[in-house]
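Removed from the display is one protein chain of the complex; every other protein chain stays in position.
Per-chain residue numbering starts at 1, and chain names A and B are given in the order in which the chains are listed.
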Amino acid sequence: MKKLMTLLLMALMVTGLQAQSKSDLPNVTLKDLNGKDVNISQLSNNGKPIVLTFWATWCGPCIKEHNALNDVYQDWQDETGVKIFAVSIDDSRSTAKVKPMVEGKGWDFDILLDVNSDLKRAMNVSNPPHTFLFDGSGKLVYQHTGYIEGGEDELYEEILKIAKKKK
Amino acid sequence: MRKHILFTLALALTFGFKASAQSFLENSQVNGSFQTDAQYYMLDKGIDITDLYDKKVGINGFGKVNYTNGNFSAGIRFEAFLPEMNGFRSELKGAGLANFFATYDNGFIGMTVGDIYDQFGSGLVFRTYEEWSLGMDNALRGARVVIRPTKGVTLKGLYGRQRFYWAPYMERDFYDDDIRGIVRGVDGEWDLNQSIPALNDSKFRMSLGGSFVSKKQYDMSIFYYIPENVGAAAGRLNLGYGNWSFSTEYAYKINDPSAINNFIYKEGQALMASLSYSQKGFGAVLQVKRVDNMSFKSMYTGKQNDLDINFIPPINYTHTHSLPSMYTYSTQPNGEMAAQFQVNYTIPKGTALGGKYGTKLALNVSQVNDIVRDSIMVNDQKVINKSGTLGYSSKFFAIDKHRFFRDINFEIDKKISKDWHLTAQYINLYYDIETIEGHAGAPVVQANIGFLDVTYKINKKQSLRLELQGLWENKVKAGYEYEESEKKDYQKRGDWAAALLEYTISPHWSFSIADKWNYGNPVEEYRDHYFTGTISYIHEATRIMLSAGRQSEGVVCVGGVCRTVPASSGVSLTVSTSF
Partner (left out) sequence: MKKLSIITAIAVLMLFALGCDKIDINNTHKPYEPMGGSKTVLIKDFTGARCVNCPEAAEYAHELQHRLGEDRIFIMSVHAGFLAQPLGQFPNFLTDEGTEWYNNHDSNPLFTVDHVALTDGQTFSVEQIDTPVTNALNEVQLFEIFTENTYDEASRRLSVENHFYPMGDGDGKYYATVCLVEDSIVGWQTVPGGVNKEYVFRNVFRGTLNGADGELVSNGPFYIDDEFVTNSSIVLDSTYNADQCYILTYLYNKTDGKIVHTMMEKVK
């Protein structure tokens, strides 16, 4: 039994190494602020980088991170065309508050609602904030958990790397 | 012979069928995560910890692996509590395979077997989820089918038995003490904008949904006839027009006598409605809620949060700082009338009041009262809440004078300059601790709370943050006359002051020291300092956090579901990563 498992594991690893994953974006469907279904695996930004962030209205560092990202979002978009999708893991207690809060704070991101943590589980997020960066073909390039003042700079360096590669 | 076949098969997998297997394996992905939270406890006479009861260490850990390949995905999760940390249910002690599932979903039809997490509408009749920080997991182990016959229409059906700590999922035998029931449900949702082409890009949005959930439980009561099949139904409507949104959901449950409602046979009802308006820079929302006897568990003797089938969301503000979150409201399933109003506004940049970067303002008012309960006549006697009867009658829109909770808070969030950022909040709190936490006889908490949070960016990589907080009770403070016999009820009462200093070096390091001081406790010996020091290191998806010091007794709440954390002294370590 053990031998079979070892061999299968080796096989998986070898194929894993060879595997050119089409996309790292999971097949999970969430709703946007207008109630429209959005399938994460089909997110596209015309070949430009995609950033997926996880946040909640009750998560202080998440709000800080998103305020900081919002301040530089326009500049980032002008330079690299990156698109940020902010996934709220607020459950039904706060769903109704997400839209007024996002608009009230003047955030420009596309907001998605993960009311029962389906995407959070699929992407192995333990504690928000957690940010993922995907290149134009949906491949995961960088991720970081937690937010430290100035952390968005490291994220931007990674975005520039992909944007430059395209050119 | 068998060994030969297996070896060949493995070899074939690896090399032989590479050509056709390539496209199948191209989409293969393996990912996962693990986390360990550990605490080392120490004696601390200063805060009355004189006996550790043989528990020097608490370790909570989990590891999960997911495999995805196109439309197919599967995963397993292993958990260990060796033993569980303080504040977590002792039923968690142990280790084992806690969760597994396999799903196939091609967009038209989807099927999941194993442990299912799902929510119907707002969760008023069905929600299964897990929350690691609460030690909560009410997953449904069974099967779920999802059908999307046309665009915008989703039908779901599920069936199974809920997780109850480490209790095995065996079929019930007459002499088996495990009387967990079975849960089954169906849900349908119709999003008009996605199914009616004319409405695809309309300013007018509408969606409807309905669910029906029932449990089958076993009547093992000596005194009462317990209904074996209990059903609950819910209907929901979401409307939107331009900047306006309206959503509502109503749920109804038939007789469900249980330990939570004192074995009354009244039906249960819940209604939630919210109206909001949002435009760039301004958002406002009004929410109201009524709950009457809506605890719904798959075992009628379940206590606390065990085996909840549904989820009744509380609709009040969630505080993030330590002093304002000391008294967090948790839903009262037996009855509550609640309302919340919130406004978010950004004073535009460049204006006199807004300053260079604009100023964000937020106001939130929420209140929860009890429902009105009128006595009923049973055998020519007036009774209220008596077991074995209908319990009471309650007028749908009546609000009782008994107030459970009220929170009025106002927040300013302002970026003062390139290097300085300030957030300040004032909270006025009314908290009926006797009802919410079960502290019999304890006086109501009426307090003014405030905090100031200032961040200074030293340079591009380093920054410093200072947090100052204060909590001032109106009545229960130093000098308050209390009964000596009830001393222990005053453990966290009275005035508090808290300060935290955090130094961060982007992108990896964070150091902080903090102190919480209960300087105004009416009981002199409880006026303790709770010092803590924390170091954390983050590298991409890996996080290591080490903290030492004293932790005061408190509550950890996520979504209105709470876990009490007892006071402790010692060292904690958290390591988490995902790959």
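Throughout what follows, contacts are C-beta pairs under 8 Å (C-beta built on N, C-alpha and C of every residue); 3 or more make two chains touch, one makes a residue touch a chain.
Predicted model, so just to flag it, every value in this text is computed and none were measured.
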| note | Listed by label, the shown chains touching the absent chain are B
| field | Residue of B:Ala38, B:Ile59, B:Ala143 or B:Val186 in touch with the missing chain, whole complex considered | value | B:Val186
| field | Hidden partner chain, touching residue among B:Gly388, B:Pro443 or B:Gly533 | value | B:Gly388
| Among B:Asn106, B:Asn200 or B:Ser221, which one is in touch with the chain left out? | B:Ser221
| field | Residue of B:Gly32, B:Gly70, B:Gly231 or B:Gly533 in touch with the missing chain, whole complex considered | value | B:Gly231
| task | Check the options B:Pro197, B:Gly438 or B:Gly479 and report the residue that touches the missing chain. | result | B:Gly438
| query | Residues of chain B in contact with the chain that isn't shown? | reply | 53-55, 90-91, 93-94, 147, 149, 155, 157, 165-167, 175, 177, 179, 184-186, 212, 214, 216, 220-225, 227-231, 254-255, 257-259, 265, 300-301, 303, 388-390, 438, 440-441, 484-485, 487-488, 566
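Here is the rule we go by: only the chains that are shown with their structure count from here on.
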| request: Quick one: which bits of chain B touch chain A in the complex? Just the residue numbers, please. | output: 3, 6-7, 10-11, 13-14, 21-22, 25-33, 35, 64, 66, 68, 70-71, 73, 105, 117-119, 121-123, 127, 129-130, 132, 191, 193-194, 205, 207, 238, 240, 245, 247, 274, 276-285, 287, 311, 313-315, 318-321, 342-346, 357-358, 360, 362, 413, 415, 455, 457, 460-463, 465, 504-510, 536, 538-543, 559-560, 576, 578-579
| query | Mind pulling up the chain A residues that touch chain B in the complex? | reply | 3-4, 7-8, 10-12, 14-16, 18-22, 24, 26-27, 34-37, 57-60, 67, 71, 91-97, 99-106, 115-118, 121-127, 130, 142-146, 148-151, 153-154
